[in-house]
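Here the structure comes first, spelled out in structure tokens, and everything after it is commentary.
As you look at this complex, bear in mind that one protein chain is not there, while each of the others sits in place.
Letters A, B and C mark the chains as written, and numbering starts fresh at 1 in each.
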Amino acid sequence: MKILVQADVFDLGSEVDAMRQGRTDIGAIASFVGLARDMNDGSGVAAMTLEHYPGMTEKALAALVDEANARWALQDVTVIHRIGRLLPGDPIVLVAVASRHRGEAFAACEFIMDYLKTQAPFWKKEETADGERWVEARASDDAAAARWNHKPDLFS
Amino acid sequence: MKILVQADVFDLGSEVDAMRQGRTDIGAIASFVGLARDMNDGSGVAAMTLEHYPGMTEKALAALVDEANARWALQDVTVIHRIGRLLPGDPIVLVAVASRHRGEAFAACEFIMDYLKTQAPFWKKEETADGERWVEARASDDAAAARWNHKPDLFS
Amino acid sequence: MKLRVLYFARLRERFGVAEEGIEFAGATAGDLLAQLQARGGAWAEELAAGRAFRLAVDQEIVALDAVLHDGAEVAIFPPVTGG
Partner (left out) sequence: MKLRVLYFARLRERFGVAEEGIEFAGATAGDLLAQLQARGGAWAEELAAGRAFRLAVDQEIVALDAVLHDGAEVAIFPPVTGG
């Protein structure tokens, strides 16, 4: 299990290769990379800055991975989330899950992303032609996380 | 869109980087790599050989990708499936899907894998201590594909 | 009519042939199966009703009632196991 919060760019290929290295018991690796887009909510985005809550972030990500491990038979999990200023096209977040079977790898990977979106203390601020704006939380992200039947958020 | 059937190994990192190259409109890339395992159905597997139906394979994979494109708003799809003799730990299949939003990328990636498992003409033969054996189709793979409400298989 | 018939994987090995040209006087894929079953042995056994196999005509999966045409490429193979 590997959980990192970092300003530096990550490399999907290297991370997945590191999971596989020297192992012959893995059947499936599902992975996800979230990227900064040049458009959001109808306006152009020149750059974004990711703020987080140091200390709690790592705990929240570890709790998500623990929960995924409790739900599915996983062999390895990597979660990397970047912070700081990012440009369109830059990778923001990586989740990779290794398992014997693909169904578990897919489910756990999507579960971790859905929960990360609603439970991990990161906030995005976008730079647009109209100035800076904080990204608002999406109801669709709450709905995505709720699919997994987690306890509801305590405030909303 | 890129669909390849090849004996050569593929590289997940290079394939996903190629999808992203020069683009700033992609928000999500979900990907999957299936690997040859050293155990299957309770016995050790020393190697496997993948046979396919040249011509039909490429058509079947293209049809799966077309169907995924019809169901979800996708920006790019790559499917690579290897043939020939593979050893435990070797990658067998890669599916990568780019979309603006993660839900569509995850769904399409898993859909393509589930359908590939039941619709694309590949067959695996395993080398075990007891000799060679053809891998039998799994009811769980039919069930996984049926989740997507496709027309049922014509024979079973 | 003349058909090109392909066999794959376990069926190729059981029949001992990967590909053959067949003179065919029937109409449907089901008629072709009956003709092959009449060869007896592995043919009768593997292609019996209730056995798990797939049939493709010109590289598309079809049902038993599919009508064949002269020069068709017909393939008979086990349920697939790639991925």
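Operating definition for what follows: a contact is a pair of C-beta atoms (placed from the backbone, for glycine too) under 8 Å apart; a residue touches a chain by one contact, two chains touch by 3 or more.
In this text, all values refer to a predicted model and were calculated from it rather than measured experimentally.
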Query raised in the report: Wait, the hidden chain, what does it touch out of the ones we have here?
Result: A
Report summary line: Sole touch to the unshown chain from A:Ile3, A:Ala18 or A:Val135: residue A:Val135
Query raised in the report: Who touches the missing chain here, A:Val16, A:Val65, A:Val93 or A:Ala107?
Result: A:Val93
Requested in this report: Please pick, from A:Arg20, A:Arg37, A:His52 or A:Arg102, the residue that touches the omitted chain in the full complex.
Outcome: A:His52
Report summary line: Contact residues on chain A toward the hidden chain run 34, 50-53, 55-56, 59-60, 81, 92-93, 113, 116-125, 134-138, 153-156
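Methods note: only the chains that are shown with their structure count from here on.
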Query raised in the report: What whole-number Å value describes the gap between the mean CA coordinates of chain A and chain C?
Result: 48
Query - Cα-centroid distance, chain A relative to chain B, in whole angstrom - result: 24
Query raised in the report: Among the residues of chain C, which are close enough to touch at least two other chains?
Result: 83
Query - Sequence positions of chain A contacting 2 or more other chains - result: 102
